[in-house]
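Left out: one protein chain. Kept in place: all the others.
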Amino acid sequence: MPRPDLLETFPNPYPGRSYLIAMQSPEFTSMCPLGGIESDAAELKQLEGGAPDFATMHINYIPADVCVELKSLKLYLWSFRNDGIFYERAVNRILDDLAAVVKPQWMEVIGDFNIRGGIKSVITAHVGARTA
Amino acid sequence: MPRPDLLETFPNPYPGRSYLIAMQSPEFTSMCPLGGIESDAAELKQLEGGAPDFATMHINYIPADVCVELKSLKLYLWSFRNDGIFYERAVNRILDDLAAVVKPQWMEVIGDFNIRGGIKSVITAHVGARTA
Amino acid sequence: MPRPDLLETFPNPYPGRSYLIAMQSPEFTSMCPLGGIESDAAELKQLEGGAPDFATMHINYIPADVCVELKSLKLYLWSFRNDGIFYERAVNRILDDLAAVVKPQWMEVIGDFNIRGGIKSVITAHVGARTA
Amino acid sequence: MPRPDLLETFPNPYPGRSYLIAMQSPEFTSMCPLGGIESDAAELKQLEGGAPDFATMHINYIPADVCVELKSLKLYLWSFRNDGIFYERAVNRILDDLAAVVKPQWMEVIGDFNIRGGIKSVITAHVGARTA
Amino acid sequence: MPRPDLLETFPNPYPGRSYLIAMQSPEFTSMCPLGGIESDAAELKQLEGGAPDFATMHINYIPADVCVELKSLKLYLWSFRNDGIFYERAVNRILDDLAAVVKPQWMEVIGDFNIRGGIKSVITAHVGARTA
Amino acid sequence: MPRPDLLETFPNPYPGRSYLIAMQSPEFTSMCPLGGIESDAAELKQLEGGAPDFATMHINYIPADVCVELKSLKLYLWSFRNDGIFYERAVNRILDDLAAVVKPQWMEVIGDFNIRGGIKSVITAHVGARTA
Amino acid sequence: MPRPDLLETFPNPYPGRSYLIAMQSPEFTSMCPLGGIESDAAELKQLEGGAPDFATMHINYIPADVCVELKSLKLYLWSFRNDGIFYERAVNRILDDLAAVVKPQWMEVIGDFNIRGGIKSVITAHVGARTA
Amino acid sequence: MPRPDLLETFPNPYPGRSYLIAMQSPEFTSMCPLGGIESDAAELKQLEGGAPDFATMHINYIPADVCVELKSLKLYLWSFRNDGIFYERAVNRILDDLAAVVKPQWMEVIGDFNIRGGIKSVITAHVGARTA
Amino acid sequence: MPRPDLLETFPNPYPGRSYLIAMQSPEFTSMCPLGGIESDAAELKQLEGGAPDFATMHINYIPADVCVELKSLKLYLWSFRNDGIFYERAVNRILDDLAAVVKPQWMEVIGDFNIRGGIKSVITAHVGARTA
Partner (left out) sequence: MPRPDLLETFPNPYPGRSYLIAMQSPEFTSMCPLGGIESDAAELKQLEGGAPDFATMHINYIPADVCVELKSLKLYLWSFRNDGIFYERAVNRILDDLAAVVKPQWMEVIGDFNIRGGIKSVITAHVGARTA
């Protein structure tokens, strides 16, 4: 289950300057909520509850008062591992969870998912206005 | 025969936010309607009805009320396999079929076709105004 | 249906020398015989009879008396387009069909298939002994 | 828990020929048995039981009487998802499980693991003698 | 001799939409009009009349009423093979010839020429205003 | 300890023109102030006082009256080697130190840090307005 | 017409040592003798006498008494420009022409031809035994 | 010594159209004026008078009445070979020399210098306003 | 000071099989013992005692009874950070230290060092005979 309660912050060391923080995790994995495009749902449910999805997750933001602590971000992203969630929902959920804690000037989340059914998907969402 | 009736949608999980969905299928194939630039049409018609074309098809859009369901998109793209269609028509047709079903804020289709006669072709068309 | 009868040859212009001919077709496509690892077979059979497979097919050989004619090879490879065939069988079948017509000193066929179910497959088979 | 019972085979369609089958799964993931080099084990155990590991797993073999069925291989590899296992053990275990079922002329397993603690690890093991 | 009379067109299948067609020919070759930067003109004139030039030629346009037919474009580009022409003139000449026949909303020609005398040259010219 | 006193300048040889100087050092290293995301702080403190960080540091600027002398910049960057400093602070500190000495029209510092805990970080900050 | 009479040599400056000279010309072009796999021979014959072929030609050798002079090699390769010749014949012909003049310990010619009919061809031939 | 007197021009063949000419020389070399960041100046002065610098020099412009002749540009760039000059001065000097002769609508010179002291430098300067 | 006492091992989990373990650390750094090829030794000694070197260190081995523990390897490699050591000595020293603790069937260490004075260096040493 996504665990936004794990996210921690630290005070922005240069709060008077609009600057950009870009983080990238190539090891995001979650489960397809339906067993998905490639699976025989009946067989899989007996195993793991669905088919795994894999993505590189990009999180870019301009901090206001606080920055997200790197280790807590890692633990938060790990908490999707055994949850079933659609691509569109995963990206927007991460954006909402992070923005609620970090309250950035601007934040963008890009989920670059591995090929499924011969089709690659990239979802991009943001909040706020980019000022740096 | 292209089968737009196969396309299915699901409700946009974050309808209040302008965000971008980018999908890419490297396995699009159709037939050249005339036997085309490289073929001896007479000989080929006896075989398959024409020469095959290959493309990577990119579909990028900002959803409004619904998103296209990934598996139905795969089946729709497969339905061009044995149809003869020109590059320009294929790209614009896919755009029209998808836009009719998804009614996006903005949608772009890019067909990146393999070399024929020593010439590579990329066709790009869109509807709506990009807002994310 | 694979059509080895389409294969044509021409006399090897340098029969006294062991030299290597390497050909590569990035546009091989056939159908999965069962609807395959990713498909809902029932739905697909109503459409096309199965899920498409894609591969780059490498054909390397040392000619003896004849060489395979390039255009006839293209037509032969096209003839798999709407046939259901397993990876292992496709590669070995192409090797057998070509070797029967070309009677090479040595011939190798490598089928480098696109990802299915998150797994990439490459099948390599040969006949004869490599002498160049 | 690794589930070798999920592995299925089909008869080798060309048993009289030594040929090579190479498969590659870029989506292997398991758990570090100790919480591993990068983790604060106490905090993680409350979450998931350890830190996740990621690898591309290569499986290359020359079949004898049977080939491994691709979908069953996928399900078998998925069964490591929530198990704690060391790199060296994972690679040798997969080799043993597969070789027991496929009884190949030769089989090699290569686990190419993501960077941990600034160090990348690749483990390579094989059984039998390569004859093709 | 450049043969613009070879260029053929077909009606734009989607005339109401501003969309982009991008074509790329990596096999453009012509002759240097003076024997050029690398040659001993006297010796070469006895051979071939000059030194060969090689380029990848990019042709990008937004069609109005007609599109250029791909095979006729290939034949037109081949017609430069044994003509002496400067880089700047070749690119602008192709732009003029094509624009005269296609009457596009916008058209751009880019000639990306191979290294001569240790220097690479890329010439870019366009007509009209880009609207897609 | 960062040593901004090491930075030296020379007069801008073309002060009347806004032009861009871009420098890139792939060999920046400092220490994590806490032992960081991957370390067992107790064990490490006995060794070196923390875990090392590595980055490629980009410094781009438009000079006004002076340029930074390349060798002094190298020595200044080396002076972070055994200091503990957070990513955000390192990038903004370098920007402040350099801008204080060079007084540029515009200056940007980008710190592209190696993966830690499976996450890559890039920090980008600037002062002034880019005029070239 | 291929002009082996253009080839010139100079004395090997280190005749007592077996060493390797590898040359690569990415600008080889000739004509397809039949108008080839992609052409409408009738139409093309009126233009240029056939369709152009393009290759990167590799020439590797261990010299004995003489080396080939680089400029004369360039002129020799240019002399194929307007000749119709099959791939297999071109590579073996160049090998024979060069070996007759250079009398090397070992020589290999590799012709790496551009895609025609969706198929890439590479022809490799050699004379002598490689001793370095 | 830089020799701008070597630069020659020819009339712009399409003076009524704003188009772009981009040239790139990967073989620019000059000498460091002080022996530079890596040298033991005393030892080197006895040898060659300083340490060599290497760069790829990009020259992009929109011609007005004349274009720069390619061979004369090559000779001009060669004339820096044994001169000591700083990076910033070399790029601005080339821009001034070329602009004085070509009088372009717009011209940009980019010097992309090899790593010295572990630091890579790229200098970019321009004159005029880009109109194509 | 290099700290081989930090190296720890664990029992080889598959001692009866010759298999290969390949590790790669792109973050090795030490100090040049003399201030080295690029430095003004006097100035640097006042700072840090010399100029830093950077390398990617590859450690490949076939285990016998024990494997090296990954975290202890990381700490051992970190222990070179502030030591002055020549390239050849560093690689052979790491090989000796590791082989003394791991007693492998075969072990190879490759140090791939960054450019110094425009020259890149790679040192490769091994002990034992490769059996897998």
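So that you can tell them apart, the chains are marked A, B, C, D, E, F, G, H and I in the order they are listed, and the count of residues begins at 1 in each.
One rule holds for everything that comes next: a contact is a pair of C-beta atoms (placed from the backbone, for glycine too) under 8 Å apart; a residue touches a chain by one contact, two chains touch by 3 or more.
None of these values were measured; they are calculated from a predicted model.
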item	value
Residue touching the undisplayed chain, where the options are G:31, G:55 or G:73	G:73
Interface with the unshown chain - residue positions in chain H	3, 6, 26-27, 29, 43-44, 47-48, 51-52, 54, 71, 75, 78-79, 81-82, 114
Hidden partner interface residues of chain I, rising order	37, 86, 88-89, 91-92, 116-127
On chain G, residues whose C-beta touches the chain left out of the figure	12-14, 17, 19-27, 63, 67, 70-71, 73-74, 132
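The rule is short, and it goes like this: only the chains that are shown with their structure count from here on.
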item	value
For chain E paired with chain H, centre-to-centre distance based on mean C-alpha positions, whole Å	29
Residue numbers of chain F (touch at least two other chains)	26-27, 37, 54, 71, 114, 117-118
